[in-house]
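Note that one protein chain is taken out, while the other chains of the complex remain in position.
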Amino acid sequence: MCGVFGAFSKDGNSVLEDVYLGLYALQHRGQETAGIAWTDLFGNKNVHAMRGSGLVHTALDQKALSSNTANVAIGHVRYSTAGGSDFSNAQPIIANYARGSVAIAHNGNITNATAIRNFLENRGAIFQSTGDTETILHLMAHQSHKPPLDALVGALRLLRGAYSLAVLLGNRLIAARDPWGFRPLIIGQRGEVTYVASESCALDIVGAEIIRDVKPGEILVIDEKGMKSLKIPVTPRRKHLCAFEYVYFARPDSLIDGRSVYGVRKALGCYLAKSSPCGKADMATGLPDSGTISAIGYAEASELPYEKVIVRNRYVGRTFIEPTQRVRDLGVKIKLNPIGKMIDGKRIVVVDDSIVRGTTVQRVISMIRDSGADEVHVRIASPPVRFPCYYGIDTPTCEELAAARMDTETLCRNIGADSLAYISVEDMTEAIGLPAPDLCTACFTGEYLQGGEDYEMDL
Amino acid sequence: MCGVFGAFSKDGNSVLEDVYLGLYALQHRGQETAGIAWTDLFGNKNVHAMRGSGLVHTALDQKALSSNTANVAIGHVRYSTAGGSDFSNAQPIIANYARGSVAIAHNGNITNATAIRNFLENRGAIFQSTGDTETILHLMAHQSHKPPLDALVGALRLLRGAYSLAVLLGNRLIAARDPWGFRPLIIGQRGEVTYVASESCALDIVGAEIIRDVKPGEILVIDEKGMKSLKIPVTPRRKHLCAFEYVYFARPDSLIDGRSVYGVRKALGCYLAKSSPCGKADMATGLPDSGTISAIGYAEASELPYEKVIVRNRYVGRTFIEPTQRVRDLGVKIKLNPIGKMIDGKRIVVVDDSIVRGTTVQRVISMIRDSGADEVHVRIASPPVRFPCYYGIDTPTCEELAAARMDTETLCRNIGADSLAYISVEDMTEAIGLPAPDLCTACFTGEYLQGGEDYEMDL
Amino acid sequence: MCGVFGAFSKDGNSVLEDVYLGLYALQHRGQETAGIAWTDLFGNKNVHAMRGSGLVHTALDQKALSSNTANVAIGHVRYSTAGGSDFSNAQPIIANYARGSVAIAHNGNITNATAIRNFLENRGAIFQSTGDTETILHLMAHQSHKPPLDALVGALRLLRGAYSLAVLLGNRLIAARDPWGFRPLIIGQRGEVTYVASESCALDIVGAEIIRDVKPGEILVIDEKGMKSLKIPVTPRRKHLCAFEYVYFARPDSLIDGRSVYGVRKALGCYLAKSSPCGKADMATGLPDSGTISAIGYAEASELPYEKVIVRNRYVGRTFIEPTQRVRDLGVKIKLNPIGKMIDGKRIVVVDDSIVRGTTVQRVISMIRDSGADEVHVRIASPPVRFPCYYGIDTPTCEELAAARMDTETLCRNIGADSLAYISVEDMTEAIGLPAPDLCTACFTGEYLQGGEDYEMDL
Partner (left out) sequence: MCGVFGAFSKDGNSVLEDVYLGLYALQHRGQETAGIAWTDLFGNKNVHAMRGSGLVHTALDQKALSSNTANVAIGHVRYSTAGGSDFSNAQPIIANYARGSVAIAHNGNITNATAIRNFLENRGAIFQSTGDTETILHLMAHQSHKPPLDALVGALRLLRGAYSLAVLLGNRLIAARDPWGFRPLIIGQRGEVTYVASESCALDIVGAEIIRDVKPGEILVIDEKGMKSLKIPVTPRRKHLCAFEYVYFARPDSLIDGRSVYGVRKALGCYLAKSSPCGKADMATGLPDSGTISAIGYAEASELPYEKVIVRNRYVGRTFIEPTQRVRDLGVKIKLNPIGKMIDGKRIVVVDDSIVRGTTVQRVISMIRDSGADEVHVRIASPPVRFPCYYGIDTPTCEELAAARMDTETLCRNIGADSLAYISVEDMTEAIGLPAPDLCTACFTGEYLQGGEDYEMDL
């Protein structure tokens, strides 16, 4: 999981501050590193960059940024997947090669990166990072006989897996989305400025209107002449848009491929209420914050009162608590506190977005019972997660996935719930409202992307 | 607004980590400075302290703390009121005087501090800070002929205004609450450890049971012999418990003087729904996060759907955004984003806890309208704030208070709402559920504390 | 050992930068903390301060300083003696008391500070630091019925021991030197600016001319009307100017009470050459940097070649090397390196300023022998140090003083020298060129200050 953002301005106004704000709106997609790369306004096409560890505010110096001026810039927030979590993998990554400079911000995971790397190293390439994104730069550098844009198309043609990219090439902004459409990517406009963003909430923050989603397999070249659409010459068997973007990752105020994430989450709760009702309960609540919206939907469809009786410490995430023995003993109490006075003697439905390892939900249930609840029923707004993700999400191995290790009944006992139910893949698909074959549900079903067509490394 | 916490352990276990966690749970009461003071476990009664600026995690070094051991400690989080906001006013404040060392953590505001300071300076006192809390130390030092506890009682006798204190005196923990009971203060217990805290949510985080609230005018001395109750020799006319603690300040999972803050807030919404219904609306929502719970109450009592259609950026507060021109132009959009797809063409009730200057609600309404809402009705879960607070809350002057400057109808037009209604003082009092004369409602009614009885500075 | 500096400007030019430079020139007198206090130019007489740990550059923010303007300021560099080395003892110390604000920078050590502190604490005083300087502030605050300047004179009257002070009192700069004249203090002038400094080298750096030394027992009040001399009402039996200022502490380019420190050091070497010649040697060298100048004098008077054959790493002092086992094994080699090619087979005279514990000289001799020297003769430009100092110098206890534990012959064997000789107290006094009774030679002779006259604490 990462977030990308880019902006190109036809007038002379600097876009650096907008990219900073865009990354701030995408912060939920990555808290490990943040970075911005930009091109000088005055045409010498040097690429500058600022990158750092931590949240946008820590990683980037807003004051120093605003002392620069750029009419085109890209940014990235990183949540480590491939490449390890150290700072040296911060993006955008930048290179100067024979044809000039190029900067790339990448959300996703390229599944054939290692094979490409081996091929290139044998031809003299020196890789700087352990990440997959750098393969794109070297593929371009090894096609230095072609114009840079052709070299980029030639590079993307060879990639398999997930990539939503914002690219800085000379004085152009380029948006590209892999042929399978794994990760979202959307285009917006405000006056003379064109934006590309991982999610529409980042367009909102800068006051831009949504133009449209970038299509799977599309390259959009944005420069002073406008926006031109190219095609990545790869033909996918079907789309693979990640269902978890709706279930968990994306911000509720985003629209992805035309669907409101808030609306989908509420619908997930409604479908769940219908398939797995719990009529005798006194109230429904969500596990904060991931289960909140589906819980509102569940309560509404069940005609149960919705209550916010599990309070999340507002400062969780801002303050790191050392995991000493005392802290481990207190466990989830450090973060969440059920309101005993509201819960005592009640039957409660707790809604959450998913169960991965199952440890958190187990501790929460135990804590709710300690606060006096009579019954605790768990409803999960996604199907059981049974398979790892290879497309950019940091899931554990099968051995650690609770739903891969035991059936629902066993897991219910294991977490100490009075009942446990999941939404079905079919109901989830209907709640999302997209045609079933367009979604990637590999982590629920194990149906991964089936290769691409064959190709030759004809650089 | 500040938060205090203290712990005394009869067994040999260190309480420093618990004080750290207690402050973390009270973080909402002050983000400017944090500090902890403690006494050596091995009886030499030296007072040590760690204080710093910012959130608990930034201000205090948890690792360094845990390398110390203390059986008694107090802590403080500060939100500046009297004394300015610089680090030199960080608490606990500590002094070594002729009778040993004393450390004090204070929530509240002493209204006769300046008079006392002048008196003492003429007798040779050198004040270090500009805050009101230091007067207590000097009053004690100028009674060095008395035992320290008597000197403390002698000092508190002379104070007027609001103070909830955690005090470290030698190897004793002392809790004291002013005779008017302005600010909350509660006692808890876990095994051999006794705690004092501004709010019960801080007892929850360390796994302690509530014992009882400290009574107005009570001094509780906690040492290895147990807990002893003394009385501050001042007779108040009536109690003055701050109503805003329920309305806004306290965490919803706290109990104050026996009443659940969550329950009170939901009840405020219900009363508001009855007194100011809005039957034709499509949904009710809260202004995040302060209006959320009352909005749930409003929606339930009105039989309207409750929706979370205004999304607050989770990282607001963690990331500081420089207020550049561009940022000012974008305004509240940086923090809050209404979900256009859910709002478009709808009639919406927006509930918030209070209106102070009125600028935020104005901007939010404008933003909601821009997102396509047909009607925006505002409901406020407290009466109009018309008077400044002198008891520890940082309110603006009358000139800046929207409700002091205009009537409700004018204000409604001013903020651009289709309707605006407040809860009445009576309904608020009923929702809180305490006898009316026990509450301080000075900011709504202008009925301030009427002096204390007279006294002489007979040190 | 500490350094003080102050400046008062009659014209409107700020003196803050000059105080910064003055402290930089006095850096050799203290590297632990540095601080500056100043008064607003525009008359509101608020005292501001900047203090920090480490060298002047680290402790003070020159850019922030230069954004302020002040016509009077004092500064201090600290080398810990009384009061411990922590940052909380950084000077200037500042207080607001009933009569306004006062700031003090102090070089020396007050020997009756504890008695005064006890007396004041029983009258209600709260001390902030563990240092002796704070007693002056409290003595003034307890005379708040007098004008501040009278209160200062009244305070100094009660002190015994060493103090050279720069004081900021309202808009006045005050220089004061104890009646025994333990530590140097000198006045300079540049245009409309009057300066006070611990050493004349600090007057040189700001381009000021020497006016004269502050006399023992003198208080100089510098304000817009000029310079007024007051007397501290204490009558000393004799002067006690520290001989070690010439031998080691002061910079060679300073003049103290009219005598050039460089000239004195060279003369010490000449006297030593006459009393303890070493005719058969091939060269004389100094132990860098403390013995260099006396070695030049010794070589010249002995007609031996002077060679700089022990090289000191220029970065010693800038770079802190962790004392790991490997580093301890390498020992003094980390700092000093003899040039084997120049030393091999030679007879060498090594001159140093003093022997305290004797460990360094022992290691150096061993290293010189390892480099091939045939003979190593040690000459010390001060008498044997046999007694601790109570007047501001951080000497070890008698048990640790090499010359207190053994006679010269034993010590010579102990450090591995072929011969060892000291200068006599008489020759040292002649080399310094002041009347013998004016010098404090207590660390050599044990003749300490004999009380003061009696006094009453009549505040």
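The letters A, B and C name the chains in turn, as written, and every chain counts its residues from 1.
Rule of thumb we're sticking to: a residue touches a chain if its C-beta (ideal position, glycine included) is under 8 Å from a C-beta of that chain, and two chains touch if they have at least 3 such contacts.
Bear in mind that the values here come from a model prediction, so they are computed numbers and not experimental data.
> According to the contact rule at the top, which chains on display are touched by the left-out chain?
Counted over the whole complex, the chain not pictured touches A, C.
> Quick one: say which of C:50, C:309 or C:350 touches the chain that got left out.
C:309
> Looking at C:66, C:88 or C:235, which makes contact with the chain not pictured?
C:66
> Check the options C:262, C:387 or C:422 and report the residue that touches the missing chain.
If we include the chain that is not displayed, C:262 is the one touching it.
> Need a quick check: the contact residues on chain A for the chain that isn't drawn.
Within chain A, the residues touching the omitted chain are 95-98, 120-128, 137-138, 141-142, 144.
> So which bits of chain C touch the chain we can't see?
Residues of chain C in touch with the missing chain: 17-18, 21, 24-25, 27-28, 55-58, 62-63, 66, 201, 204-207, 251-253, 255, 260, 262-263, 289, 292-293, 296, 300, 305-309, 311, 313-315, 317-322, 324, 326-327, 330, 333-334, 337-339, 341-342.
One rule holds for everything that comes next: only the chains that are shown with their structure count from here on.
> Using the definition of touching given at the top, classify the network of chains in this structure as line, ring, star, complete or other.
Contact pattern: an open line, chains touching in sequence.
> Compared with chain B, which chain's mean CA position is the farthest off?
Checked the centroid distances; the maximum from chain B is C.
> Could you state the distance in Å from the CA-based centre of chain B to that of chain C?
Once rounded, the distance between the two centres reads 51 Å.
> Compute the distance, rounded to whole Å, between the mean C-alpha positions of chain A and chain B.
37
> For chain A and chain C, let me know how many angstrom lie between their CA-based centres, rounded off.
Computed from C-alpha means, the inter-chain centre distance equals 63 Å.
> Hunt down the residues of chain B that sit against at least two other chains at once, touch-wise.
none
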